[in-house]
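Below you will find the structure I want to go over with you.
A single protein chain has been removed from this complex, and every other one stays in its place.
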Amino acid sequence: MYSHILSIVLFTPLAGAILLLFVPKENKDAIRWIANIFAFGGFLISLPLVPWFWNLRFEPGFKFVEGSANNWIPSIGAGYVLGIDGISFLLIMLTTLLGWISILSSWTAIENRVKEYYVWFLVLQTGMLGVFMALDFFLFFVFWEAMLVPMYLLIGIWGGPRKLYAAIKFFLYTLAGSVLMLLGILFLYFHHHGATGVYTFSIPELYKTAPQIYYDYGASAATLLFLSFFFAFAIKVPMFPFHTWLPDAHVEAPTAGSVILAGVLLKMGTYGFIRFSLPFFPDVLMHTRVRFWVMALSVIAILYGALVSLMQKDMKKLVAYSSVSHLGFCTLGIFALSPLGLSGSVLQQINHGVSTGALFLIVGILYERRHTREIAEYGGISSVMPVYATITMIMFLSSMGLPLLNGFVGEFSILQGTFMEKEIAGHPGWFWAAWAVPGVILAAAYLLWLYQRVFFGTVTNPKNEKLHDLTPREIATFAPLLIMAFWIGLYPKPFFQILEQPVNQLVQNIRPDYGKPAGTMNASVQPRTAAPARQDLAKTGGIPSLLRGKN
Amino acid sequence: MEAMLHITTLHYLVLGAALFLLGVIGVLTRRNVVIVLMSIELILNAVNLNLVAFSRYWQGIHGSTALHGQVFAIFIITDAAAEAAVGLGILIAFFRNKETVNVDEVNLLKW
Partner (left out) sequence: MLFLDHIWIIPLLPAFGGAGMLFFGRKLQKATVNVVCVGMVGLAFIMACGSVLQYTAWAETHSHQPYQTILYTWLGGDTGHLIYPTHDGAQAPFQADAGLLLDPLSSIWLLFVTGVGMLIHIYSIGYMAHEGGYYRFFGYLNLFMFSMLTLILANNYVLLFVGWEGVGLCSYLLIGFYFHRKSASDAANKAFIVNRIGDSGFILGMFFIAWLCGSLRFVDVNAFAHLGTHSPETLKYITAATLLLFVGACGKSAQLPLYVWLPDAMEGPTPVSALIHAATMVTAGVYMVARSNALFVLAPTSMKTVAIVGALTAIFAASIGLVQNDIKRVLAYSTVSQLGYMFLALGVGAFAAGVFHVFTHAFFKALLFLGAGSVIHAMSGEQDMRNMGALEKRIPVTYWTMLIATLAISGIPPFAGFFSKDEILWQTWTSEGDAYRILWVIGYVTALMTAFYMFRLVYLTFYSKPRMSREVEHHIHESPKSMIVPLVILAVMSLFAGFLGWPRSLGGSDHFARFLDPVFARGEARTLIEEGKAGQLVAAEKEEEHTSPTEYLLMVLSVAAAGVGWYMAKRSYAHAHTGYSEPIKAASPATYKILLNKYYVDEGYDYLFTGRRKIDGVRLGAMGLGEASSWFDANVVDGAVNGAGWITRTTARLSSWWDKWIIDGIGVNGPAILARMLSYPARLFELGLVQWYALVMTVGLVGFVFYYVYH
């Protein structure tokens, strides 16, 4: 169990999906029970990871590594290699938790084609877990693409009135990004062969050679390569201006789909930034204008997302745009390239999964009762559904970053991590932090205004008079999220400890001079190491000559 | 009487030819698909008869014990069974659509 825990966690949902195939589709309740058992079982099975990982949290490198490089398709160097560090550990736990919650929340919401729904949902779950576990680019890409299909079907079959438009937009948009990433992966793959003579997709191996591209092919080639990954991840996050698929997908997706989409899928973009963009292209980030634009886009996303959500008339759309704003904070923290910013960013991703996941559940509960998400249709709900109103208030507060709830911890770390940098892309750190801070004000504005319009006042719409309050099952879906919100808010120390090693390692790789006294500040301008076989590269070939630089 | 009673290969061939003719006439003239199928069976059995007869004849000439003809016959019987199954399957599907088993009402093969 110990040495194969990752595979077990990874394939439990898939096993459930396969088992479901054998259940007759008329037997809806049996299907629901089985899906819920497997989703909850998937969560339970991932729980032993917590104590095991806790003991290893300060160890360097990846933990629970399974399989060795190239063991899957040796001829092309693809391997079935899984492994996690603190960052992926937290995201995996978030995925198993949210997977369970969203499957539980679909019990009454999904009435047609129940079997397919749960099958696809469980497949999706495996796909997402695989993305966070894979230590091989080939495997990673397989999971990355595999998870698109179930999501596409979830939106396209069980979605709202414009579901096809939204599903196709989601699919094509993300696919366009993935294709660029595939090119980038191949470039890295061939470059690795050029440098070492070995064909491999192993991510730890590529870590060793990829930073050399900046020196082997020049800054512009490396920047293009960075961008090929950047587009894939930026679309997934989504960063401004690649975000427009998100509101459409969210509005049309079924509630559980939105929860997973916001809670986990978006994190695959930020995870990609942390896992690939930063360690592969440190020099591109440190020595080109790219970082300025990324930081600027993050700040724009924070403010723009918040401003747009202020004016939304559809609750789900409002929450979707607030995701853009929150994810802006995450990318801001990532590209501040400081340990604090990165820890805050990962923590904020977890927080966003918890609180925005809960917000989508909240919208879903009203939608299930009234079949509309128009804000104007509601008003005075807190007199009709007091428990619901209380939970909503707590989750809204968590989302707007009220201290002692989770949102604050993440935002505070991100902002402080950004603020403390002496210089980020030609501007002092406080410049960026100061631009991001109004996002916090706007968050309060759009959430409280939404709360006022939906919950306060008197019930004016007769259809709202007889809404029933939360059922025990619905409370059960919120309970774990509430616990997480308070836990991270009150006692985030374990999270910071889990993240400490990976973020420090990352920053150490990117900026070897970080935290050193000011005298050695210019060390990073030098090439990191002499390229092992640079003069042979042209001969070994394998790299498109188009991208070959001048040095 | 002895000669009269001795059944030669020729007898078998004549019987086979007669059966074959009956079968061909049945296939060409009857409208009911079931009878057409039965007629096809007749043709096949005529062929079987010939095969077995020639096999015996071959053994008599060369003194061998080869059973090729008999084996072929068994294959054909199997094949005939399969063919009947498929044919009847098609027939049932056809009957469901057209409520008839008359073969001259089927001319979709035209173009």
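Order of writing sets the chain letters: A and B. Residues in each chain are counted from 1.
Going forward, a contact is a pair of C-beta atoms (placed from the backbone, for glycine too) under 8 Å apart; a residue touches a chain by one contact, two chains touch by 3 or more.
Since we're looking at a predicted model, the values are computed, not measured.
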**Q.** Residue in contact with the excluded chain [from A:46, A:174 or A:343]
**A.** A:343
Q | Residue of A:151, A:219, A:440 or A:510 in touch with the missing chain, whole complex considered | A | A:440
Q: Touching the absent chain in the whole complex: find that residue among A:146, A:307, A:375 or A:475.
A: A:307
Q: Identify the residue among A:15, A:402 or A:475 that touches the chain left out of the display.
A: A:402
(Q) Could you pull out which residues of subunit B are in touch with the chain that's been left out? (A) 24, 27-29, 36, 103-104, 106-111
(Q) Under the stated touch rule, tell me which residues of subunit A contact the chain that is not displayed. (A) 58, 169, 172-173, 240-241, 243-245, 304, 307-312, 338-340, 343, 380, 382-383, 386, 390, 397, 402-404, 408-409, 412-413, 415-417, 419-422, 430, 433-434, 437-438, 440-442, 444-445, 448-449, 452, 455-458, 490-493, 496-497, 499-500, 503-504, 515, 517-518
